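Here's the structure we're looking at; comments come further down.
One chain of protein is taken out of this complex; the other chains stay put.
This part shows subunit A:
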Amino acid sequence: AHLDLKKIELYEMGWNLKDGLRECLVAAAPYGGPIALLKGHYRRSPSARPQLEIYSSSGLPLASFPWKSGVVKQLGWTVSDDLLCVQEDGTVLVYDLWGGFKRHFSMGNEVSQSQVLETKIFHSPYGTGVAILTGALRFTLATNIDDIKLRRLPEVPGLQEAPSCWAVLTQDRQSKVLVANGSQLFILDNTACTPVTPPGLSPQASSIVHMCVSFSYKYLALLTDSGHVWMGTSNLKEKLSEVDTKIKTPPKQMAWCRRPKSQQPSAVVMWDGLLIVVGECKETIQYHLDDDSVLVPELDGVRIISGTHHELLQEVPGACEEIFKIASMAPGALLLEAHKEYEKESQKADEYLREIKEQSLLSEAVRQCVEAAGHEHEPETQKTLLRAASFGKCFLSNFPPEQFVSMCRDLRVLNAVRDYTVGIPLTHTQFKQMTVQVLIDRLVYRKLYPLAIEVCRYLKTPEYQGVSRVLKHWACYKVQQKEESDEVIAKAVSVKLADAAGISYSEIATKAYESGRTELAIKLLEFEPRSGEQVPLLLKMKKSPLALSKAIESGDTDLVYTVVMYLKNELNRGDFFMMLRNQPVALSLYKQFCKHQEQDTLKDLFNQDDDHEELGNFYVKASYKDQRLEARVALLQSAVDEYYKAKNDFSAKTTEDEMRLLRFQRKLEEEKDEQLVGFSLQDTMTTLLSVGLHKHAEQLYKDFRVPDKRFWWLKLKALAEKEDWEELEKFGKTKKSPIGYLPFVEVCIKHHNKYEAKKYVSKVTPEQKVKAHLAVGDMEGAAEAAIERRNESEISTVLSRCSATTDHLLMERLNRAKATAVKK
């Protein structure tokens, strides 16, 4: 097995460092992230403050400021490109990419008491973590700094001084610490400290002096004081190789340099001026270093940053090796050759092609070229390979174009972000791992808005996740620019965002408000088309009336309720009512709420509005909920007063009548022991008549000006119900019936008393005679009456009731009469 490496120069650094990286504390973020330097860190003079500087990967300055806080032990970057500065006392300060202070947190009392000895910042699927070795030789760990849960790990037995080396592992969904104390190795997890032995570690070593874990946490490399590098899996179950570097001094740094899915282990060890790569075979590859450097482990290699240069060291990818190996006969290599010949218009092109085709490897060849192009850094090489692939594609039918197309797109984006001015040296492998979304986030974070938008448009990212999102971030940044006036900013924002889909102006306005620009926030909210979205911020800004009217405008009742309830708690009662008064929709909603929950508030509301009519109604309603008569009467009296105030004489009088009726009922109830209270006037009279209290019924009839017709109907029915025919006859004779006498006939018949019914037939008016006769079943009489009135329709009615067998003669007469009536 033979290790092929290539070293690519990414950038000549744009910074100008007098002393290189010497005396600097350095931290560079993975995925081509920014670099932080704490200059003069090791020069411990109290007068000169260290300077914190942040650069892009190409060395362009992003921020620089003198360090005024405590002694920094370690710098590191989070997964979202924030800078962490771990101080001696265990306080961690968080800065953004531009040197803006974001927040700080502590690693706990124990750490601040015994001070920080060493720190490691690590990344896991749970976010960015911080591990600390304290002066008391204990480890404290936080797996995710955005959700800090401090864990103090168990003690390491026999540890008298700082361990020779240690590393953080993520295994079994848990962060663990691997510690070497001399030749002993321990794994610390939440509960226990377990001694472990790497399989096949050479016995001549008396101490492990350095260790490193691969990017994926799968592999572990150990360097012993005898100069041997042991490489194996991080679960310590398998040894992959062991190589002697023949150098016994402790190295400055060690890192894995292995690309995913590679068959070979490879680690990089760095000493002053020397870099050694160890792999599977005994031989090592050595590089000379001119300058102080740092290693930045990446997913698929190691970046080497020095005072002047920035390089990438990685294993040569399979596809590239196949193609560019000298005298390679791999299909990709042949295709590249064929294309070269084709460009030269040489017929050899055909020969090469034929050779590939004979082995039916053309599609394989195209694939190789496309893949290799992805790994190449030089645009020219990329182009050559892609042209070859495109050339090969011409001879293939049904070759899926997606891979080729997406590779072209990806490379164009990658070349753009690798540009010196942007300084994000991503490899294709890293890019795929990181995803476009994250790349766009990073561009946005670096305020490279136009580039981010270009990328989105070019990759056809859906507008909602792409362009609109970038614009939103731009706007959020824009509104914080203090030097520009509200008008200018609002205008600029609205012009830029005008036709972008799915923009939430309320979010932007929130940003403006948070940076203390309330007026601007209100202006921006005006652009928000969904009025509902404006409400929460308006409430936060204490713009309650506006919030209320916006909520109402949104037509979302629930939102209106939310605001109303908020205001209810926020304002004093008077102000609250005043505000509702100007908003009828909110008021009616609140009234609804009060109707069910707070009756008394409802009354107050009516009172405030001098709505006497409603107050009257309110008291009436309250009155029939109350069981006690005195209370009822009192409530009704209140209602009467209100109705008079409302100039509603009708309701007032009716209510007064009701009070009178109640008192009357009460009196009678006491005297006669009849259940009456609460009955309507009609029911009261009915009850009185049915128990024979005619006098009292009469009294009501007179007192309450009951219409004659009603009373007559009532009495008629009541008497018939009791079958008091004598009384009924007397009643019928008291005066001329206001309802006529047909009802008498009908009611009697209804109670099956034909005899009584007949008594009234003669009294019925001529118009109703026929009906009356029919009702009592007197066909003759009916016929007589109908003929007398010469009314055709009445004659017909009678006819229809005659039966052909019994009323034969009658029918003849009727028919004759009908004929004359029709003639007339």
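Convention: a residue touches a chain if its C-beta (ideal position, glycine included) is under 8 Å from a C-beta of that chain, and two chains touch if they have at least 3 such contacts; residues count from 1.
Throughout what follows, contacts and distances are computed from a predicted model.
Trainee: Of the candidate names "Checkpoint protein", "Beta-hexosaminidase", "DNA-directed RNA polymerase III subunit RPC9" or "VPS33B late endosome and lysosome associated", which one corresponds to the UniProt protein name of the undepicted chain?
Mentor: "VPS33B late endosome and lysosome associated"
Trainee: Touch as defined at the start, partner being the missing chain; which of A:115, A:328 or A:617 qualifies?
Mentor: Checking each option in A:115, A:328 or A:617, the one touching the absent chain turns out to be A:617.
Trainee: Check each of A:245, A:314, A:651 or A:687 against the chain that is not shown and name the one that touches it.
Mentor: Missing-chain contact among the listed residues: A:651.
Trainee: Using the touch definition up top, pick the residue from A:706, A:757 or A:798 that touches the left-out chain.
Mentor: A:706
Trainee: For the chain left out of this view, which of A:357, A:530 or A:751 touches it?
Mentor: A:530
Trainee: List every residue of subunit A that touches the chain not included in the displayed model.
Mentor: 530, 555-559, 561-562, 565, 584-585, 588-589, 591-593, 597, 613, 617, 620-621, 624, 650-651, 654-655, 657-658, 679-683, 704, 706-707, 709-710, 713-714, 739
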